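For this depiction, one protein chain was excluded, whereas all remaining protein chains were kept in their positions.
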Amino acid sequence: MSWSTTLPLLIVGSSLLPGLAIFFLSEERVVSRTILNLTGAFLKLVLVGAMLWGVSHGHHYETRLPLLPELDLVLRAGPLAMLFVTLSAGLWLVTTVYAIGYLEGSPHRSRFFGFFSLCVTATVGVALAGNLLTFLLFYELLTLSTYPLIIHRGTEESRRAGRVYLIYTIAGGALLLLATVWLYTLTGTLEFTVRGFLSELDTSLHPTLIIIFVLLIAGLGVKAALIPLHGWLPQAMVAPAPVSALLHAVAVVKAGAFGIVRIVYDVFGIEFTASLGLTLPLAILAASTVIYGSLRALFQDDLKRRLAFSTVSQVSYIVLGVAIVGPIATIGGLVHLVHQGVQKITLFFCAGNLAETLGIHKISEMNGVGRRMPWTMAAFTVGAFGMIGAPPLAGFVSKWYLGLGALDAGQSWVMIILAGSSLLNAAYFLPILHVAWFKAPPDSWPMERSFGRHETAWALLAPPMVTAILVLVLGLLASAPFSPLEWARLITTREFAP
Amino acid sequence: MTGAFMSIPWVVILIMLPLAGAMACFLYPAKSKSLGLVVALAIFASVSGLGFQLVELGAQRYTVGGWGAPLGIDLYVDGLSLLMLAVTALVGLGVSTYASSYFDHPKAIHFWPLWLFLWSALNALFLSADIFNLYVTLELMGLGAVALVALAGGANALAGAMRYLLVSLLGSLAYLLGVALLYHSFGSVDIVMLSQHIEPSPAALAAVGLMSTGLLLKTALFPLHFWLPPAHASAPAPVSALLSALVVKASFYILLRLWLEIFPLAGASFGQLLGLLGAGAVLWGGIQALRQTRLKLLIAYSTVSQLGYLFLAFPLGTSIAWKGAIYMLLSHAMAKAAMFIAAGNILRSDGHDRIADLDRLAQRLPLTVTAFALAGVSIMGLPPSGGFIAKWMLLEASIRSGQWWWGVVLIVGGLLAAAYIFKVIGHAFTQSEQPHEAGLLPTRMEWAALALALVAILLGLFTTVPFALLEIGLPFDKGRAG
Partner (left out) sequence: MNEIMTAFLLISTPGLPLLLAIPALRLPLPWSVHIALLPATVLLFVPGSPAIKLPWILWGGVGLGIDEASRWWLAMSVMIWIAAAILLRTHADHSNNNSPRLTTLILLTLAGQIGAILATDMASFFTFMTLMGYAFVSLMILDGDKKVHRAGQLYLVLLVFADIVLFEALLIAAASTEILEFAAVARAIAQSTSPALYLSMAIIGFTLKAGLWPLHVWLPPTYGSARPAVALLLWVVPVATGLLGALRWMPLGVISAPVPGALLQAIGTATILYAVLFGLIRVQRKLLPAYVAIVATGGFVMGLGTGLIYPAVWNQYGSWAPVFVALVGIGLAIMIASFVWLEKMGFSSSVSNNVSGVVLWIERWPKATIIWKRLSGIDYVPKLLAAWIARWGELWQSHAWHRAFDVGEYLLQRWAFALTLFLLLGMVSVVLLLP
């Protein structure tokens, strides 16, 4: 029972145990609940930091538990895992603070935070999974733990939204299970290996492998919101804002995209995938999603729905980066995983602030809100410009690498897609900024809550400020050591080295 | 100490103890609750003891009264029997705990003797080594179960019990006919002897057919499942739990034993028929469950559907398939018991079990809803649960053997299960038109459900022990490819 075998398990447990404990707290025990929440979040961050330090010094961390005959549950720390785990742990802390402020006075908070912690447990498990079985296990656990968050409000509307969510995700999970078992019967192993473990298989199996790939992408594409499997995402906006923030930035959508990254790099291997002729269709699918999501976002008036479609569009950048066979595009896709998460969570935090403080849900109600809530709108501006890809913010860096990678790999049509998408992003984000900063405010807001001198509660204001600053720092200091860009470079050199 | 420990005849204790307990409860009705609980704990301890003995010494035979086969009664224990005994003990312990709070005094007097008698019959069934003994214990079990169903009183329960009785007798009759044919042909009722002497003569095949049909009726395989929903839904909650979890599994266990030991001579097409009927059960039961508006009926149809999964192992026939089916049996027993107990809690607290009116049950009875949800996770076959492990193994077996259509049935069944489970859970979180008050239930009742559901989940995480136990005695490699 050494440190190297238990650390992954501890990281997963650092949110599981507080979560289970929170379930048993009664509604009024606010202080205990807050303490448990924050302790868990800080602990996880500390443990992840320790693991980061260890991995960068060449230590190996792996936990193995036997699950099936000849198949184990494996939690392993590698560079790709660290990328996602750090994102999850960091953003979980921020979202916990936000959720504490947002749900002040709402009913059923213990239940909410319990499932919240379970959700993060599942996300971290997805990140640290060392083979496809473990990945599948935590992936389904993610579905199970996010469903109660979506139906948290207890209205008919949320129940129906939850039902749509389940239809998509459980079907996706079933496809994933089928594909995983099939793959196992062919190869006898499911461990994630750099550059994949399928290239030595007999060529007669290649058609089967193509079918398995399609099934895997379909199963993962549900959560990653690839068209036409994205229908659940706008519906899930009925959940409270912290849930939307977590779902869209960190947990569900990223888990799907991360899964696709794992499949292409660590199961099939990028060279093998390209030789099977699968990368071009995947790239086309991702590109179509990018454009489609942006188009739909353009026509929404509800703020959260617009952000939802924006997520659909942006997450496909990651898949696009993966599908373009080349190291630079890979860096772009991987680093976008982190950058998009931070940007999107900023936007959702701000949307939640607007809804919670002023009762604003639609963009047409946002006239002049920049005067009433300047800090929130400043954070929103930073996030929006990041999405558009304005330098020196985080989104610029990832778009840069994606474009450069496309040129490098000879796929110049991607540049047109990137250009079009940036244009559409500007088209649906700039009007929001214009309305908020330059129009005159109405006489009264739909439903105002006063917070004294401050524009809103500090727990609601601090998280978006922190993440907005992070957007700036991630973009500006992208070449600093330990930045996501450097990690992405590290992962890519391993994958593409001869 | 270990030596003495090892030489205690746990098998005999496992049969005698509940019988003694039943009699004691009958004689001292005032103390029946505490007696029942004590006996349950003792049986649990005995099973653990038997487990240690098994691990040390391997599969064992015990001759009762020194009179061995071919005419005497032998008791045989291997890994499979131990697992069945363990499941019975766990479910029994949980249900006993629950029943001690559920039943008030008049009913309790009748419940405990009947239940302990049923338990004894179950234990004896799992330990029997010859087919006639199996018949006897099957009949006793059936009678006990019928009586328990009728315990609720009222026209529905009595009608259901009556139907159950007739069905049970019909099935046992068919089985007995088969036993007679086999005894006549081969001169023995002992399973081991039969497996050595049997040949595919017409009489033997007819016996096999008859026995199988009788057992299929008792296991409620589609389309002979009609008696199950009324019986399980109208019985009191602890009884429904026992029936769905244990009683129907007993006849399946017999079928499994016979198939593995005596029936290797059967052709592949019979296995395909069983698989086909199992697939039908999965789909029919799943859709029917989705249509139900009352919770207990939903759970009963869910049993019909899950039982179909068990029969998918027959056309596949590999060792992985058998292990998957048995794992499915184990986890389903725990999960279904938990579900019925949860339903009983809801019925007790709200006075009805209409699904559409569950009204924020997640706030009022959080432990119950959690138990239901966790049990549902196992039923759906989602990780991390025993049901997932079983589903994985069956899927693997179906893909490996090239009969991928059973895999499709598994997946579709899982989707249907998800549909009806989440229907209930969705309503449990949502406000309905008529608000309900917060219920007050003894904590024991809620925790019994939760504990059983947790075991179903833990079966999905700690899999080494059950699989290791299954290896003892290795019943899977005789005659069929592993």
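Order as written gives the chain letters A and B; numbering starts at 1 within each chain.
FYI, a contact is a pair of C-beta atoms (placed from the backbone, for glycine too) under 8 Å apart; a residue touches a chain by one contact, two chains touch by 3 or more.
Here the structure is a predicted model, which is why all the values come from computation and not from measurement.
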Touch with the omitted chain, as defined above, among A:35, A:211, A:280 or A:423: A:423
Sole residue of B:16, B:180 or B:206 that reaches the chain not shown, by the stated touch rule: B:206
Per the touch definition above, residue among A:321, A:403, A:463 or A:484 touching the missing chain: A:403
Chain A, residues in touch with the chain not shown (by the definition above): 228, 231, 296, 298-299, 301, 385, 389-392, 396-397, 399-400, 403-404, 407-408, 415, 419, 422-423, 426-427, 430, 434, 437-438, 475-480, 485
Missing-chain contacts mapped onto chain B: 170, 174, 200, 202, 205-206, 208-210, 212-213, 216-217, 223-227, 266-267, 269-270, 273, 284, 287-288, 291
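Methods note: only the chains that are shown with their structure count from here on.
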CA centroid of chain A to CA centroid of chain B, Å: 43
Chain B residues touching chain A - in the complex, by the definition given at the top: 323, 360, 362-363, 366, 370, 377, 380, 382-384, 388-389, 391-393, 395-396, 399-400, 407, 411, 414-415, 418, 422, 425-427, 429-431, 461, 463-464, 467
Of all residues in chain A, those that touch chain B in their complex: 23, 65-69, 107-108, 111, 136-137, 140-141, 143-144, 147-148, 151-152, 154-156, 158-159, 162-163, 166, 170-171, 173-174, 177-178, 181-182, 184-185
